[in-house]
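Read the structure below first, then the notes.
What you see is the complex with one protein chain gone and the rest in place.
Naming follows writing order (A, B and C), and every chain is counted from residue 1.
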Amino acid sequence: MHKNRNKSWLSVILCLVALNFSFSLFAEKITVENAKIENFVVEDVPGDLGSGLLLKWKPLPNELKILEYRIYRGITPDSLFYSGSVMLNPVVGFAGEEISFLDSGFKPFVDKSSPGRLVVDSKVKPLDEKTFYFGTANNGYPRDLEVLAQANNKFSLIAQIEKGVYYSRYEEVTLDEQLFAGYPLGNVSVLARVRSGVEYFYSVVPLNETRKYLRPSEVVSGTPISDPLQKPARELYSNLIVDGSTPISLNFDWENATGSYSSQAAIYVFDDELEVTKSYFEATEENPYQGKEPFILSLDPQINEYGKFSQPIISENGAYFLKNEDSQLMIDLERIEDYQVVIQADNGQTLFLKDTPNSRYQSIQTASLTDLPQVPTFNVYDVPNDKGDTQIVVWEKPLVEITKTSFHEKLGKFLIVNYDYYDYQAETLKSFDLKLTLEGQEKPFYETDEFYLDNVIKLAVPDDYDNNTITAEIIIKTNNPDTEPYTLYQNLKFDKILKALIPSAIVKNNIALNSFNYEVYAKEGSPQYVTVAGKVVGKMNNYSDVISYERFLYESVIAFDPESGKVLVPGDIQVWYDGKTEKSLNLSKFASVSKEKIATEITTVEEEIAQITDPKHKERLENYQSSLLALQTELNNNISNRKWIGIVKNHRNNSLRQKSYKVFASNNRGLFTSYELPLNEDGSYQYFTPISNQFDYDKLAGLLASIIFAILVAVYVNLAKKGVDLYIRPIAGIQEIDNAIGRATEMGRPILFVPGMSSIGVVATLAALSILGKVAKKAAEYDTRILVPTRDFILMPIAQEIVKEAHIEAGRPDTFDKNSVFFITTDQFAYVAGVNGIMIREKTATNFYMGSYFAESLLMTETGNITGAIQIAGTDSVTQIPFFITTCDYTLIGEELYAASAYMSKEPMILGTLKAQDYFKFIILFFIIVGTILSTSKITFLLDFFPEK
Amino acid sequence: MTLIGEIIAVFLTLAIFSFLYKDNPAYRFAEYLIVGVTVGYGLPLVYKNAFQPFVLQRIFVEHKFIFLIPVFFGILFWFRFSRNYGWLSRYPIAISMGMVGAGVTMSMNSMVLVQVRQAMIPLETFNIFLIFLGTITVMFYFFFSKAHTGLYGKFSRIGIWYMMIGFGASFGYTVMARISLLIGRLQFLADTFKGWIA
Amino acid sequence: MNFIKNLQGLDRRYVFVFIAVAIIMPLIFPFNSLTYTTTPVENLYQLIDSYSPYVRADDLNGDGIISEEEAIAFKQDRAIFMDFFHDASTMPELFPMEVAVMRHCIYRRVPFFTFTIMEVAAPIIEEAISVVTDEIQKTGRVIERGKDYINIGYKPPALYLPILLGMGDDIAAAVETDTDGNRIENLPMYRDTAIRNYTQMNLVYETSGSDQGLSWMIYARSRFGVNVGVGLTAVMAADQYPYLQSGQCVGMTAGLKGAAEYENLVDMFAMNNLTFSKGQLDNPTEAMMANLDITSDTVPTKFKMARLGMNAQSVAHILIIVFIILGNIGYFLEKKKQNKNL
Partner (left out) sequence: MKKNIPLAIVIILGFIFVGWTFIPAKWMQDDFYTAFLEFTKTMSPFAVFLGIYSLVSMHYNRIRRKVPKWGYSYVTLTGLVVTATLGFVYGTQAGTPVQWIFRNFMMPISATMFSLLAFYMATAAYKSFRARSIEATVLLVAAIIIMLGQVPLGMAISRSWPINILDISQWIMDVPNLASKRGILLGVGLGSVATSLKILLGIERTYLGGGD
């Protein structure tokens, strides 16, 4: 093995030498100085409406160790601004033939981090004197409106404005007699995208691993071309839905081609030969269509959004018809498979059902009503305990799914079943029964009532099990007493490769849930439904819709205006959306303009009311009108822009966050059902706004526990301060401490006391110091020297004071030596080296290690062992306790350190806290024991009271 | 430059290893150097990632002068070392300490109550029972209001055994941790030397 | 007897040499040894696996083909957030796991954020990213900063808690800029996807040599319910078990062993475009096994650092166990002798 490796090294070296040699023979060596970027081209990205350019160039050789290619872009060939980069790893280099950079989409253009004035990127050495490269490490254009004004109309620009700024920092600016809102440049981030028809100039500058700038490339230009990618629909499906032998409807389901800019205009149904049908679309005036007239269904934008439509079939005198205002077609059920269905895009291109990619569906399929998915009747709930930015659409009862299984062969053969559950607060899973039956057997071999939902069930595999398929029956009980328990089925089939039972899809009411998806649509701010969730898999029973509070607002930039010193954006603003009438009110950011606009709005509504006969609709419109009038009164009071925008902001916050939903259940092959919530009593749509909650009930347990504990702490610390005698049990270690001091006295050697590695303020250090006081007192009584090295210079004087006090208390102030308490160094290892030196030099008889310790503890205790000292440790640093236990003669573990110090010194802070903790622990213990007894006997309310995360 | 770098790195590694023999100037040099370099390294990062966006840009570019207030409090930090005005630094410290309130309920929630919940799950298997027994006996051991005598004392003795096994587990893992670090360094030395030879 | 007694008196410097040799030898002469994966590592791996398009988009329209669009559609509704909380001193343990997790993310196309409050960890992040992306770029796939991952980089420690809590709402508002000073809301990975807060950044993976991961459990998890996974030095690992059992911590890679396990899983599953399954782990295919051979060059050295290290661990562990046993035999003999003399 090792030999091979050597050989490969050798061959690599040989190759490298050979490579070097060939380079020097045939080519001029490329160096940092003469490296040149070749084959640099700028191309339009096809089919993208002219919103992007693609830059390509040949990478420089890897031995130049290129770190970055910086891209500079300009609207004139002589001034280029930094606009992005391609990063590489200089060690590895780039393997491909060509490096590309896509300049498309909105990218940062100028914002607050941009340089304040025009900066020439001085590290770039232009190829000629006329070309200038501008920018800093991360930015191109400066925050200089004079410079930016050149970019007006040359880029598509968007301003991203913080909410606070958006409502407060704009001014009226008139440009070309139009009124705009002007924002200070420093407060907006502007994003830019290339525009079709504008010529852009690019240059690439390579940087090597030491950030040395190499020679820039030539300046090359490119122009994005507005060339929309228009394609016909990609897939089309059609289903005839029948109830027994009665046709109900003809369903269409289609999908647009990805990236296409065309939408669908109409669907045609022909009762004719394919060839004849084709001629319909090729017909001209000279060469008219000869066949039967088709049924034509024109598709509006809303239907286009859904991508599916159900055309009812009308029965007249025993015959069935497709019928609408434009056309009608008789349907012959016998020949339904011979009908032709065609979808036509708005650019005239067509897709025939015969040509749809999926061969199984190339003619109209007949399906029974029972094949349709269940209607997704849903409810909308507000998410409790939240800020009010999420609401949840729930269409299905709680589900339990077996997600995976595995065999476990330790002390018998076991099957581990992992499950997941999907539920929602409005109706949650309470428990479920799991019954497992072997294929072909009647009686289940395993039954359990899973009341504690821990996502796993472990069971013993029956002896006669031989990789048979297992049927799992899951009977679900929810917390809703009105819901009858219902059953789900899953098959667990043995897989030879995976050596596990693979769960099948969940079957409910004989329908496999995974054969359908859900699609959620919502309307918000306009009467059209738009998609909010594409394909929610069939086993999910809900969709959480996040309706964020607005943080940024986006406006297109009209111009950078150096004259006013502002960035100009349109003055219009949507004031509200009225869900009752589905009307959106668009006024202006300026009170004066709004005043004019609202007047016209009111007249329009008045005219509309005059025409309407439906009393409910009329009433809604009248309500709307009165709110408009109220707004007008406010505007007529000649309010300031500031006050006006305050009103607008309020309306926006209240009305722009409401949504109404529609859900489709669909197999995406023409079988679908949909559901909308019923209308309100006044005939308007049901709109929902998430609610901002004031109390989080999930945190109730935490809050109660904190209050109880706070009271305990406050009470016991005060009691301890008052000197009330609080009992602490004797700690075994204290006896050991006394013995150890005695031993040092017998041997006539000093005691070493290490007060930990932490500073004052850490509880362990405080505890260590109070133990030091007692140890020092004992030592003074026995007249034994005590050495206290500290790692913290603030700790040193405090420790000195404590030892001095102790000597005084012991009646031996004369024996106190100030130099026995000293500072070594703050560095961890150097401190340990110092302490070890003391142990060896002074031959200490007893070593105390009290306080908090880190990785270094072992170094000290080991030396102590070698010198043969008795060692006593006490620490709350959990990671170090094992080492103290194995290397020391006695160890105070964790809180024992506090207890020992409280026992010895009665320090009120430590003593009081310890007592409070003790009583709180008692409460906890009580709950644990009671809770366990209850939960084991299947009563889980106490368990559930405690938080799960 | 790469080679110089490698030589320095190897030298510094060996300088630290020399501590195994005894504390010496080479070790101390490396030791003091790291402190300075680490802090020096942080300075430009703080400037670029915090001072520029959060202080300079807000005031000088966005003109949000309300942020002069936190700047004022921030500057009060610097009085920490002043003999007479040290108390001024308590203001910013107090403001940063405010979040301790969130810690009370949240730590109570996550470190205590969630664990309590997990400690009271149904005793479905023997292992769960062992965990239950261990949890309560260890808690008994750290209960200081009652002397460890009689049956209660015996009960808390069980806690000690549990703890010792737990510490043994920590011990075993720590051995691995320490050796891992050494492996990392030796790997580095081996690779570098290999590179030089090649 | 005498032999053991002599051993007791052995100078520690010989022991130093012993241990150094025991570690260097397996590093120079690599050999294959089996790494058994443990549940905490598997759990972490599976969670990240479940975020990837391969599993989630499993043939939605029933045509048996997972189209590119389907993959993309299901791609970016989940991300993971990596917090680097350590300096170079614990790199040998933590770096291999960071690389392995990142590699997993990139191969399974799970977007990720990287973040630190330690200035010295900022270059470690860069290092890990470049180690992973280089290798993948060799296959022709381009990994773009801001699109496939966002490196938030260093933020001052005073902002740790505020950012941690702020991300429950909106990551762009909480951290504002990435390490290059770009505003988060303008980066494609944020702008063009649904990734906003912990609902989408469903996993926080924190590597540290301390119990820092606790802050995520205490604050982010209890408040926003995010999953927390930790990468720990082995020192901290044993203390993590209560959190693992309570589910506050979904998974853990502990020490070099954890890193080696994760490397194995990535090489066996992610590299072969497979989704993790326990059954398959026990019955690996040839392709899966090929990546486990650490003596060959199938896997670049940088991706098997932990496994190479585990070889050395084996030898060193045995040595230390022998030391402990020998030492204790000596100790008892000594004690016995003392008792006799008394």
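Here are a few things to note about the model shown:
By definition in this document, a contact is a pair of C-beta atoms (placed from the backbone, for glycine too) under 8 Å apart; a residue touches a chain by one contact, two chains touch by 3 or more.
Owing to the predicted nature of the structure, the values given are computational and were not obtained by experimental measurement.
Contacts of the undisplayed chain with the visible chains, over the whole complex, involve A, B, C.
Within the set C:Leu165, C:Leu274 or C:Leu333, the residue that contacts the chain not displayed is C:Leu165. In the complete complex, the residue from A:Pro206, A:Pro503, A:Gly851 or A:Gly894 that touches the missing chain is A:Gly894.
Residues of subunit B in contact with the chain left out of this view: 1, 5-6, 8-10, 12-13, 16-17, 19-20, 28-48, 50-51, 54-55, 58, 67, 69-71, 73-75, 77-78, 80-81, 86-87, 89-108, 111-112, 115-116, 118-119, 127, 130-139, 141-142, 159-169, 171-176, 178-179, 181-182, 184-185, 188.
Touching residues on subunit A toward the chain that is not drawn are 67-68, 87, 90, 137, 207-211, 385-388, 410-411, 549, 692-696, 699-700, 702-703, 706, 709-710, 713-714, 717, 760-761, 763, 829, 855-856, 858-859, 861-862, 865-866, 876, 878, 882-883, 885-887, 889, 894-895, 909, 913, 916-917, 920-921, 924. The set of subunit C residues touching the chain not shown comprises 8, 10, 12, 15-16, 18-20, 23, 33-36, 38, 87-92, 120, 122-123, 126, 130, 156-159, 162, 165-166, 169, 173-174, 180, 223, 238-239, 241-242, 245, 257, 310-311, 313-321, 323-324, 326-328, 331-332.
Here, only the chains that are shown with their structure count from here on.
Taken chain by chain, the contacts link every pair, so each chain touches all the others. Here the spacing of subunit A and subunit C, counted between their Cα centres, is 20 Å. Chain geometry summary: the mean Cα position of subunit B and that of subunit C are 18 Å apart. Separating the CA-averaged centres of subunit A and subunit B is a span of 27 Å.
Within subunit B, contacts with two or more other chains are made by residues 52-53, 106, 109-110, 114, 117, 170, 174. Subunit C has residues 177, 181, 221-222, 235, 239, 248 in contact with two or more other chains. Of all residues in subunit B, those touching subunit A in their complex are 1, 19, 23, 28, 31, 52-53, 57, 61-63, 104-106, 108-110, 112-114, 116-117, 119-125, 132, 135-136, 139-140, 142-148, 163-164, 167-168, 170-171, 174, 198. Subunit A contributes residues 9, 13, 112-113, 116, 143, 184, 186-187, 210, 451-452, 454, 458, 699, 701-703, 705-706, 709-710, 727-731, 827, 829-830, 833, 878-879, 881-883, 885-886, 893-896, 899, 902, 914-915, 918-919, 921-922, 924-925, 927-929, 931-932, 934-936, 938, 942-943, 946-949 to its touches with subunit B in the complex.
Across the complex, subunit A meets subunit C through its residues 1-2, 87, 89, 91-92, 94-96, 105-108, 111, 113, 138, 160, 189, 191, 258, 358, 387, 404, 406-407, 495, 497-500, 515, 517, 534-535, 537, 544, 546, 548, 551-552, 667-669, 702, 855, 878-879, 947-949.
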